[in-house]
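Shown next, in structure tokens, is the structure this report addresses.
And then chain A:
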Amino acid sequence: MKRSKLLLVLTAILVLALSACAAPVAPAGDAGSSDTGSEAAAGGGDATCDDAIGCIEIAPGDPLKVGGMLTISGATAYLGEDSRGGIEIAVNERGQIDGHDITVQIEDSLCSAEGGQTAAQKLAADPTVVGIIGTNCSSSGAAALPIVSSAGMLMISSSNTSPVLTSADTEAGGIWQPGYYRTAHNDLFQGRVAAEFVFNELGATTLATIHDGSPYAESLAAVAADVFTELGGEVTYQGAVNVGDTDMRPILTEVSSNPPDVLYFPFFEPESDFMAAQAKEITGLENTILMSADGSLVDSFPENAGEAAVGMYLSGPYLNPENTAYADFLAKWDEEIGGVPPSGFHAHAYDATNMLLDAVQAVAQESSDGTLLIGRQALRDALTATKDYPGLTGTLSCNETGDCATGEALGIYEVTQAEVDGNWPPPVVYTP
Partner candidate 1 sequence: MAASAKPARTGFLSKDYFERMTWVDWVLNALRVLILALVIIGATNTLLSGKYTLAQWVSLIMSGLAQGSIYALIALGYTLVYGILLMINFAHGEVYMAGAFTAYFIADWTAKSGLLASAPVIAVLIWVIVAALVSMGVAVLLERVAYRPLRGAPRLVPLITAIGASFFLQYTFRGLYGTGFKSYPAVPIIQGSVAIGGFNILIAQLVVFFSALVLMLALYWLIERTKMGKAMRAVSEDKEVSRLMGIDIDRVIVFTFLLGGALAGAAGVINGLYRPQGVNFFMGFFPGIKAFTAAVLGGIGSVPGAMLGGIFLGIIESVGPSLILDGLGINSANQLKDVIAFTMLVFVLIFRPQGILGERLKEKKA
Partner candidate 2 sequence: MALLEVDNIHAYYGKIHALKGVSLTVEKGEVVSLIGGNGAGKTTTLRCISGLIKPTDGSVTFDDDVVADYAAHELVPMGIAMVPEGRGIFSKLTVQENMEMGAFYRNDKEGIKQDMEHGYHIFPRLAERRTQIAGTMSGGEQQMLAMARALMSKPRLLLLDEPSMGLAPVLVELIFDTIRDINQQGVTVLLVEQNAHMALQIANRGYVLQTGEIILSDNAASLRKDPMVQKAYLGID
């Protein structure tokens, strides 16, 4: 008798817990539209707010705020630090907009759904935030998106590459909502470029993929495998490791039971370091070509992976070596922050911040008393209309679901001994 009651209670608790988890994910609908609009309208002087979803109102002398949702603690903190530098350099360059200073407020979104949710809630509650740069990880981005969108705000991610974030096709798992943009390129582009390179250029017929369980790597690996099969190649192995794993030999042994021509492991340091360094020790994988993606397109990767990285390929954003803007950016980084950027998405964050500030500048109306009114829908529209923007990461044009980087700005790099010895970036061997 008692036991059955206990079971009942346990089930009830479980149901409650599940619904509690689900609740915050559900978007608040159109809560943002009516009230913000009326508030802003009352505050304006000669300029009035007639934006469909309200206006951001910056009082005279007050700074406007750029929000950041970045991973600034935990193992992926280097990603957040990388983006933060890009944001700060762009903001410092801009100085002021219509006489208003610009401040940056970074919230820790970690590399997880919980973190994304917390950071988004904090920033969405601040009416002076003009827009948010972030997140760093697709997992935190997916959780932050509904909150940001329903608050009438916008976010531009510098490194979320998961296809679902910019897909409005909910049947296929798309979760795009208005207000989401990214300067990072969609995995669909990068995965395709990688597979085409492997099949057409390297002439490989077999491919193995390993991801690290993150939405980023998982979709990149899946897209590459799908395109490779489509092209007529054979995928011999699809597996996964965990973030935090250091011993890759067991999974490499598994891969070696049917050695592929190419092994694609599109994830981040340090797991990619271990994978590259240990792959060469495995009997059967001596002739397998290793390939990773932009997550490891970092100057520390060849140094960390060592000799094993020589001959490896990395897919990622194509940075034209003739373009001096990037060299200038690195000089500024060294001057303002010190050293070199710790990861490969600082230029994306820099571009994202500049696009945001350009849009703000274009949309902002100044009333006679110095109050700045920025229409929220107008801001989104201005971003969506971005076309042929000359960014550090290439030419950016946004589509209606927020993808601003096209596949054209991608390239394949080959790591040589020079990179192991400290040269960066490696030579580009292929562009689509």
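Candidate entries met the following condition: all candidates are chains of the complex that A comes from, given by their letters.
Note that contacts are C-beta pairs under 8 Å (C-beta built on N, C-alpha and C of every residue); 3 or more make two chains touch, one makes a residue touch a chain; residues count from 1.
Since we're looking at a predicted model, the values are computed, not measured.
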The sole candidate from 1 or 2 in contact with chain A in this complex is number 1
State the interface residues of chain A toward candidate 1 in the complex, per the touch definition above.
2-3, 6, 73-75, 77-78, 81, 213, 238-242, 244-247, 249-251, 253-254, 256-257, 269-270, 273-274, 277-278, 281-283, 300, 303-307, 342
